[in-house]
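First comes the structure, then the notes that go with it.
Here we show just some of the chains, and they stay where they sit in the whole.
We call the chains A, B and C, going by the order they appear; numbering starts again at 1 in every chain.
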Amino acid sequence: MKILLLNPNTSESLTTRLVDAAAQVVAPGTEIVPATAPRGVPYISTRAEAQIGGAIALEMLAERAGSYDAAVIAAFGDPGLFAARELFEEPVVGMAEAAMLTACMLGRRFAIVTFATALGPWYQECVEMHGMTARCAGIRMLDGAFRSISAVQEEKEDLLVALANDAVASTQADVVILAGAPLAGLAAKVRERIPVPVIDQAQAAVKQAETLALLRPFKARQGSFQRPAGKESTGLPGPLADWIARRG
Amino acid sequence: MKILLLNPNTSESLTTRLVDAAAQVVAPGTEIVPATAPRGVPYISTRAEAQIGGAIALEMLAERAGSYDAAVIAAFGDPGLFAARELFEEPVVGMAEAAMLTACMLGRRFAIVTFATALGPWYQECVEMHGMTARCAGIRMLDGAFRSISAVQEEKEDLLVALANDAVASTQADVVILAGAPLAGLAAKVRERIPVPVIDQAQAAVKQAETLALLRPFKARQGSFQRPAGKESTGLPGPLADWIARRG
Amino acid sequence: MKILLLNPNTSESLTTRLVDAAAQVVAPGTEIVPATAPRGVPYISTRAEAQIGGAIALEMLAERAGSYDAAVIAAFGDPGLFAARELFEEPVVGMAEAAMLTACMLGRRFAIVTFATALGPWYQECVEMHGMTARCAGIRMLDGAFRSISAVQEEKEDLLVALANDAVASTQADVVILAGAPLAGLAAKVRERIPVPVIDQAQAAVKQAETLALLRPFKARQGSFQRPAGKESTGLPGPLADWIARRG
């Protein structure tokens, strides 16, 4: 089974982190196929960047259509997720979606912990988009600057653990999600220092993608996620234009 | 006052319809500045097209930053709206948002009536995105094919009136919104044949844009809609890349 | 166009404040017609006073039926609003409703800031009545006494600004509404000292009334806001009794 791990950010270092975390939990026989955005921003952290990054994710999926069994959009706010689910044949999972739904099976409410204040509004809209508002005990963000998106995980490890512990103590959250692609792989390092189950977003996402690939062979032919009728377009990248036009 | 009427579709004919409808209600001294998407699809009707069209709307706004007092994103599902509100200095109004909020002042619940089934899921997500689920009595769609997006308004006029009347009778809706850019200007023609107030989306949007331009001179400097810190990007169109980088 | 600015309080000084604020934003050709309640309380601030004041608003509207193009009920809790919308032919806008819906176009959540604790419960029910609970980041009230309802705006200006800033900092509200008729006109004076857009309720209301008057020529003939069948009554003021009876 091939799982496309699609990083809609342009940072290769984040792709590496995501793959490394995911590789620890995939089933024998599952191949993780990484892809990094060829254009966009190094790290999506605002609504505007998510709007742009989600469109780029569609371009990336169109280029790879038919080459994977399921895909993960590996940014926590799930840019372009519902669009991708509608447009393409294979299952697509959002990294936030997978983390939140997995957390629901471990408790009533989860806390989302991340490394930068800028991420809060976008993550909040992602929580709402998935109908998870009542299950979310809050989003906690570190507020200081960080040196590098590639190494923020190591730089802020202790502060993130403290923030997670504070979130649990003050909100009675049952589960903690360490959110944002730069934190992939952190859960395994810190879970003994946090008193509730800790979800690794990349691991949750790749396992959910595996599960969907196993369970669901058919694309919707009715309902709101059937593939739209073909439509011509202007100025879109070739593979995406072709896919939208149902050509080739 | 200059109101940018931004059509994220590539169809010039829709821009003309939108401008014609809006021009009937603007205040003396308001100038409507039209803009049509240079790339994308002729008419956005799916989640995927909205993801792409919303990103194109950001490009269009970046090219015109500073040249208008308020902008309307003139597609009913409001592609890119919150991203634009966050990124740019001037107020931005969505055409669906403006129509729905205006309808709220005329009744408890509104019905959305449109010309194609494909639009339903996208419009439904737009209703939810704005927290208007409890105010929406339903979305009704014609299900037949149509000859041309430019002339669907004339072709389907009687069917749309019948659908609106049926929606009112079966859902007790207090207001009807005729939704989708191709229906701009229809309300004035048919309102005597519908027993509740009928909202013209383009007119509602341009009036709300005028109101915001009058009332709100300052961009948020805190909260979730403050302008993000500058960030470098790769492969984005120049004006948008510059704006995101806070250059120039 | 004539906009009836109906103050359901008996304080003429508040009417003056409301008219002064509104006059700054109306379109050329719009005439603001003020009316002050002939009976009731100087300033409505409880549920009971709103129940009574709302009934008085209906009396005032009945006396003036046919003489205006749209009306504003100019008390923040919108006393009698839905009743007026049902009973009369022309559009009626509530000052709270207009402020909140306008705020929705500037951000995800607004904070309501007012000058007296007594107003909190009534305002809260108003927020709920309009289905705006999820959009309201909180209601903040000054808790000290004030010397005069006419001059509370000047007396408390600095405290209100501080309260607004505190609300923004602690709730991440995207917009501030300065609520309560005695605060009409304050937004223009203080907006530079508050880091998010500030809504002036009187200005929002009169602009929304203008918009409705422009957009909606027909009263509902079906749905829940059609005019009720005539009914005889006992002991009600003549114009209201006549209107309810559909006489004359």
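Note that in this section a contact is a pair of C-beta atoms (placed from the backbone, for glycine too) under 8 Å apart; a residue touches a chain by one contact, two chains touch by 3 or more.
What you see is a predicted model, and the numbers here were worked out from it, not measured in a lab.
Which copy number describes the whole complex, given 3 displayed chains of the same sequence?
6
We adopt the following convention: only the chains that are shown with their structure count from here on.
Which two chains are joined by the greatest number of C-beta pairs in contact?
B-C
Taking all residue numbers at the chain A/chain B interface, are over half used by both copies (same) or under half (different)?
Chain A and chain B contact each other through largely matching residue numbers.
So, what's the distance in Å between the C-alpha centres of chain B and chain A?
Once rounded, the distance between the two centres reads 29 Å.
Per the centroid of Cα atoms for each chain, what is the distance between chain A and chain C, given in Å?
About 44 Å separates the centre of chain A from that of chain C.
Using the touch rule from the top of the page, what residues of chain C touch 2 or more other chains?
108, 172
Spell out the residues on chain B that touch chain A in their complex, using ranges where they run on.
Answer in residue numbers: 10, 38-42, 45-52, 54-55, 58, 80, 82-84, 86-87, 118, 120-121, 124-125, 129, 224-225, 228-229, 231-236, 240, 244.
Note which residues of chain C are touching chain B in the complex, please.
25, 27-29, 82, 85, 91, 93, 97-98, 101-102, 104-108, 130-131, 134-135, 168-169, 172-175, 191-192, 195-200, 203-204, 207-208, 210-212, 214-226
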